[in-house]
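My questions all concern the structure below.
Note that one protein chain of the assembly has been removed; the remaining protein chains are unaltered in position.
Up next, subunit A:
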Amino acid sequence: MGKATREAYGEALKELGGRYEDIIVLDADLSKSTKTNVFAKAYPGRFFNVGIAEQNLIGTAAGLAAAGKIPFVSTFAMFAAGRAYEQVRNSVGYPRLNVKICATHAGLTVGEDGATHQAIEDIGLMRAIPGMTVIVPADATETHQAVAWAAEHKGPVYLRLGRMAVPDVFGESYRFAPGQAALLAEGADLTIIACGVMVAPARRAADELTQSGLSARVLNMPTIKPIDSAAIVKAARDTGAVVTCEEHSVIGGLGSAVAEVLGENAPVPMERVGILDTFGESGTPDALLAKYNLTVADIVRAAKRVVERKR
């Protein structure tokens, strides 16, 4: 097991803080959980805790960016994308300000806190904002690189991070590129497209499928917006069927984004593995992933269904 993407975020921030003097980090009383405390310790003069006030968190970041700073703001995804949605839209998105919203504890795997704290619509909300880049890293390596890219990029970015440790997917040679899918396995019968914590299970599912005589291409899709349309269309043309996997509602997230590309360019049978238009509940992350159909077995079943539909 590797580490949580939020851990990698804290480390990356600290490293980037030395390289970019204009980085300012803001948090809303969750700096120990979001790991911005790592930056705060290294650069106390450039860290501001705004207290439990997420609307003001986003608005303050907008003002910092308007004055030339590179603000990184963090809180749980529910509050960054949900509670402060309108501030993100109007104070950051509309003026295209250079604010990096690095939201942690996204998805069901925040666990026992239950439905009120499980952001499962945030990708949909954020990608609907014009000009917003939406990144969902799969592991620590990808997170580190995505945070570094965000610091360099001029414009608003939403980076979705998780609470739990996730397996390492990428080696040190991996290079994150915005708007580009990464090919993790080659296959001919279908393509599995995954993001975030579902990338590792997607790879395992592909391995299991070989025992049923099916070869699956596996794509990691770290940027939901801009999405890699070319890779999706190629996958559809090469393999004729697509399964998407995300720890998010099937409405509005990766599955929706891929369906939009396929529908307009290369319609093929498709199945979406994700949360089926329902709220979560309290439980351990693993129990929740099982109950809400986000396991390797669920991906394998979806793959078999979609291949069946090709015939």
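Note that a contact is a pair of C-beta atoms (placed from the backbone, for glycine too) under 8 Å apart; a residue touches a chain by one contact, two chains touch by 3 or more; residues count from 1.
To be clear about the criterion, contacts and distances are computed from a predicted model.
A.B. asks: Would you mind picking the UniProt name of the chain not drawn here, from "Glycolate oxidase, subunit GlcE", "ABC transporter permease", "Putative enzyme related to lactoylglutathione lyase" or "Transketolase"?
C.D. replies: Options "Glycolate oxidase, subunit GlcE", "ABC transporter permease", "Putative enzyme related to lactoylglutathione lyase" or "Transketolase" considered; the missing chain's recorded name is "Transketolase".
A.B. asks: Touching the absent chain in the whole complex: find that residue among A:T5, A:S91, A:T191 or A:S229.
C.D. replies: A:S91
A.B. asks: Tell me which of A:G51, A:P226 or A:P267 is the one touching the absent chain.
C.D. replies: Looking across A:G51, A:P226 or A:P267, the contact with the absent chain belongs to A:G51.
A.B. asks: Where the complex has a chain not shown, which of A:A4, A:I24, A:A80 or A:A119 is the residue touching it?
C.D. replies: Considering the complete complex, A:I24 is the one touching the chain left out.
A.B. asks: In the full complex, which residues of subunit A touch the absent chain?
C.D. replies: Counting only subunit A, the missing chain is touched by 24, 45-46, 48, 50-51, 53, 55-56, 58-69, 71, 86-87, 90-91, 94-96.
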